[in-house]
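For chain A:
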Amino acid sequence: MSQNIAIQAEGLTKRFGDFTAVDGISFEVQKGEIFGFLGANGAGKTTAMRMLCGLSIPTGGKATVAGFDVYRQTEQIKRNIGYMSQKFSLYEDLTVKENIRFYAGIYGKSDAFIKEKTAFLLKELHMESEGSKLVKSLPLGWKQKLAFSVAIFHEPGIVFLDEPTGGVDPVTRREFWNMIYQAAANGITVFVTTHYMDEAEYCNRVSIMVDGRIDALDTPRELKRSLQAASMDEVFLKLARKATRNAD
Partner candidate 1 sequence: MKQFLSFVKKEFHHIARDRRTLFILLGMPIMQIIIFGFALTNEVKNSKIGLLDNAHDVASAAIRTQLDASRYFDVVRDLHSYKEIEAAFKKGDIKLAVVIPQQFNTDLQHFNTAQIQLIADASDPNVATTLTNYATAVIMDYQDRVTHGRKLPYTIKTELQMLYNPQLKGAYSYVPGVMAMVLMLVCTMMTAITIVKEKETGTMEIMLVSPIRPMKIVTAKAVPYLLLSMINIASILLLSVFVLDVPINGSLLLLIGESILFIITSLTLGLLISSSTASQQTAMFISMVGLFLPTVMLSGFMFPIENMPLPLRVIAHAVPSKWYYDIVRSVMIKGLGFSAIWKETLVLTGMTLFLLTLAIKKFKIRLA
Partner candidate 2 sequence: MPAVVAENIVKRYGKKKDIVEALHGISFQAEQGELFGIIGPDGAGKTSLFRILTTLLLPDGGHATVDGLDVVKDFKQIRNRVGYMPGKFSLYQDLTVAENMEFFATIFNTSIDENYDLVKDIYSQIEPFKDRRAGKLSGGMKQKLALSCALIHRPSILFLDEPTTGVDSVSRKEFWEMLRKLKQQGITILVSTPYMDEASLCDRVALVQSGKLLSVDTPAGVRAAFGKPLLAVRAEKMLPLLNDLKGSGAVADAYPFGEYHHAVMRGNHDITELRQYLEQKGHQQVEIKAVEPDIEDCFMDLMKN
């Protein structure tokens, strides 16, 4: 396997009884790439992402994440990835610093490392004076930015972002993407799902899942060209409307 591949999937499949949630998907994600993982509700995105994060064992196919096997090396995978979702991000009843400490502690980082990096991170986010505030008192946009910083605090090779910008205002949404670019520039591979089609344009490459399969995978520009669409929104509609599955 090439040194430059962060995620590799080959015929990855997950069945629940008669229902095939993920139907033999194959793709590769390069190191440092921002990879958009799109699909309608129920297309199988979440299930696929769970398998890649080592939370769910596939029914068939092969996949490696950060070079580790999704069947046998789930513990190593978990140690080498970061994860953030819109729903679960930070503990609302802990302070900003306590949250950082807690997550860094899970990954076994030293006190010195945590202390130094926390100071750096709060400065980057312009949140020096918010360190001792409870997370629930922060505006949503700040929370999401903080959650992302926490997800990559332990310097993982890959970070999985599940609808990270849902409900966030347009200005903060762009600031958030700026952070994603920074992370990618630092060599972190970003695997992201979103319902905002303009955000799909910000990805290096985009895959679109329909009924458990990957129907399209290319750069946004190439996708628009081959489907003769003016925007990613149109690309998505053209592909997702073909879906026959009615699920969630």
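The working rule: a contact is a pair of C-beta atoms (placed from the backbone, for glycine too) under 8 Å apart; a residue touches a chain by one contact, two chains touch by 3 or more; residues count from 1.
A quick word on the picks: all candidates are chains of the complex that A comes from, given by their letters.
Since the structure is predicted, the reported quantities are computational estimates derived from the model, not experimental observations.
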Q) With chain A shown on its own, which candidate in 1 or 2 touches it within the complex? A) 2
Q: Could you pull out which chain A residues touch candidate 2 in their complex?
A: 39-42, 139-141, 163, 166-172, 174, 177, 181, 185, 195-198, 201-202, 220-221, 224, 231-233, 236-237, 240-241, 243, 246-248
